[in-house]
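Of the protein chains in this complex, one is absent; all others appear in place.
Showing chain A:
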Amino acid sequence: MATPSAGLLAAAFIGIVPGYISRSVAGSYDNEAIAIFLLMITFFTWIKALKTGSAFWGTVAALFYGWMVAAWGGYVFITNMVPLHVFVLILMGRYNNRIYVAYSSWYVLGTVASMQVPFVEFLPIRTSEGMAALGTFGLIQLVAFVEIVRRLVPGKQFQFLVRAFVVFVFVVSFAALVVLTFSGWIAPWTGRFYSLWDTGYAKVHMPIIASVSEHQPTAWPAYFFDLQMLIFIFPAGVFWCFRELRDEHVFVIIYAVFAAYFSGVMVRLMLVLTPVVCVCAAMAISKLLDTYMDPVLPTEDEDDSHAKSKKASKKAANKAANAPAFEFTGVLSGKSTNGIFNWDSRVAVIGVFLFLLTLFVHHCTYVTQSAYSSPSVVLASRNQDGSQNIIDDFREAYYWLRQNTEKDAVVMSWWDYGYQIAGMADRATLVDNNTWNNTHIATVGLAMSSNEDIAYPILRRHDVDYVLVIFGGLLGYSGDDINKFLWMVRIAQGEWPDQIQEPRYFTPRGEYAVDDRASEAMRNSLMYKMCYHRFPELYGGHPATDRVRQQRIPEHGTHEHLETIEEAFTSENWIVRIYAVKKEDPFGRSLKAAGAFERGQKLLAAASSPQPKQPQQQRQGGRK
């Protein structure tokens, strides 16, 4: 596509660019790190297949595509990029046998491979996301057929007929597609992808999408922060693609425009934009450096007037050549270049760009160091004397789970911690960061936001043994579950609007409060109880202040007694709190009655011998 030096530069860029480092850094716990690699290698093998026209490379691309489908929901980007590329090439009149072989082998094998993934199965032929690929597959068969007919049967009239036939079939199948979509045979675009086009959609219909901060649109500082100078060299690279405009350049251009749009709609998709920015910027910079480093000195024109006249004649010649054709090509037509005469301007340009590249390296180091290096499972804070304070509650709690619970115990938590629990605690979770199953996540939201009477049957039905919540009130860690709680309420409301209503979790004045003013629904919710259970005890009579919300937690209230669950573990800084779900009472009483009975008994016994309860022991064990 471009020179090897551009490739080297692009590799160097992608190696250090913060937009990619943010996901590939060690300790970042997401599948996107591998997904972007797969995206790149699928595109690479696709280009290779297109250039060589070999079914082998098409198969390799299909295999990587299959892997990508298994790894990341963003595979739909490939599913639509490749057909779009082929479609544009056909429109440009660049159809050839290489394209046919590459696309057919990729599509057939890639679709079969993607169907092996349990989540996907028949989605490629039953949803609108897969229709572009299927339609292009049909179109390319048609075009191939017509090409063969054209080669065998001469005659202009007949060729026109054949072309009209192609257009006709295209229109008819498009109409059929529309009809099938409306009649429900083909599912329309899923909300997740629809929200990329209609940007207000998610806010209204899909709280789970809107709840993730990474699904917000991108403001310009984020681009500069993640890509620095590459972001403005990137359009220059697109220019070079247009200037050369071979098949693979068309691909880069389509990729660039779409990725720029997607990254603008969602911060997370910056990840998809980063590779193409690196490639384009590398092309532009290597072109520039090549020009200024080229040791060949151009031959000087004798004198200015001569040059002028020469230019004028050239211009006239150009005009004469261009006028009848009425072409819009301009600078893109590829004028011959002379070269650089002066050593000082060479040194200046190369020097400046070396300086900019050095600055870029420093920028990347700074960004990676300041923003992307701390793994999300270990929090670091600075003390006043500058020393670092490591808060390791997550790992502490996950290890507790790993060592103190049965191997087949099921942990319920909000989905954010699903992968972490699965990976570090090795326990099954109810929901995790794979957010395809909205109903399941809403179930967890329902359990968290309803009272114990409603939540307990849900917990038992799903065989939950432990419930894990993140509580930042003691330390002032603002990313905790109480702050995410409203999203749980909203997502649950989306599925059960008659059981959960968001306004009920606010005070009558519309405040989100956890202190005395907290609404009844809030105070009775499982989440509230689990977070503030025994919290005021910690302050021994002093006002118990939640340091995130700066509100005083009442000493007595719903959080004093838990009936259906009991505290199992609380980490050092109280960030992670784990509760064990009680089994049904052996005497057949309701857990509430049993709890009341127990408390009455304890009150009597407390006078003589204060016996520590089970949860306290375990907590002390956890603190060692």
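The definition used in the following text is that contacts are C-beta pairs under 8 Å (C-beta built on N, C-alpha and C of every residue); 3 or more make two chains touch, one makes a residue touch a chain; residues count from 1.
Simple rule for what comes next: contacts and distances are computed from a predicted model.
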- line: Omitted chain per UniProt, picking from "Oligosaccharyl transferase subunit ost3/OST6", "Actin-related protein 2/3 complex subunit", "Translation factor GUF1 homolog, mitochondrial" or "ER membrane protein complex subunit 3", is "Oligosaccharyl transferase subunit ost3/OST6"
Contact residue for the chain not shown (choose from A:G339, A:G423, A:P457 or A:P543): A:G339
Message: Just to verify: which one of A:L142, A:A222 or A:A596 makes contact with the chain not shown?
response: A:A222
Message: Out of A:L288, A:I391 or A:I454, which residue would touch the omitted chain in the full complex?
response: A:L288
- request: For the chain that's not shown, point to the residue among A:A11, A:V112, A:I125 or A:L359 touching it.
  value: A:L359
Query: Since one chain has been left out of the picture, which residues of chain A touch it in the full complex?
result: 199-200, 204, 216-225, 229, 231-236, 238-239, 242, 245, 253, 256-257, 260-261, 263-265, 273, 284-285, 287-288, 291, 300-301, 304, 307, 310-311, 325-333, 335-342, 344-345, 348-349, 352, 356, 359, 362-363, 366, 370, 497, 502-503, 510
